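Let me begin by presenting the structure, written as structure tokens, before commenting on it.
The complex appears here minus one protein chain, its other protein chains still in place.
Up next, chain A:
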Amino acid sequence: TLAERANLAGVRHILLVLSGKGGVGKSTISTELALALRSAGKRVGILDVDLCGPSIPRMLRVQDSAVHQCDSGWVPVFVGQDKAIALMSIGFLLERPDDAVVWRGPKKNALIKQFVTDVAWGELDFLIVDTPPGTSDEHISTVEALRPYQLLGAVLVTTPQ
């Protein structure tokens, strides 16, 4: 739809942070990358598609934030020292932070599609997409949903062992 296309139309580069392995530092790197790019004067957004274990809100100290919608979709939470990094995470949609998101694939896919196309990002130089470990529903759906847009590429994170 026109609205869907518009939400990501203002994003110049989309970067996926992947691993396969859990606990190697994907969310940490995604956060640091966003902060560094912001320091360099870029307009940055973070999309946290780790539905089961969304870590980014806590890393940016906005774990208690709520999100709302505007005409063009979800309004991201603005974080960072100058409140200029746009963040969207499932973490914001949970009523209680300890609530487990115990969903099977199809339900996760529907939400990811919504996340990818329904957030009113505005004009961004970089959108960093943090992913969960593995090569499954979240990854397939995210790549599929992002395919029509400016997908810059993937950064893969690992540890030495």
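Note that a contact is a pair of C-beta atoms (placed from the backbone, for glycine too) under 8 Å apart; a residue touches a chain by one contact, two chains touch by 3 or more; residues count from 1.
Rule of thumb we're sticking to: contacts and distances are computed from a predicted model.
For the chain that is missing from this picture, which UniProt protein name fits: "Chromatin structure-remodeling complex protein BSH", "NUBP1 factor", "SCNNG protein" or "EARP complex and GARP complex interacting protein 1"?
"NUBP1 factor"
From the list A:Ala84, A:Ile140 or A:Leu156, pick the residue that touches the absent chain.
Candidates A:Ala84, A:Ile140 or A:Leu156; residue touching the omitted chain: A:Ile140.
In the whole complex, what residues of chain A lie against the chain that is missing from view?
20-24, 27, 52-53, 55, 58-59, 97-106, 108-109, 132-137, 139-140, 159, 161
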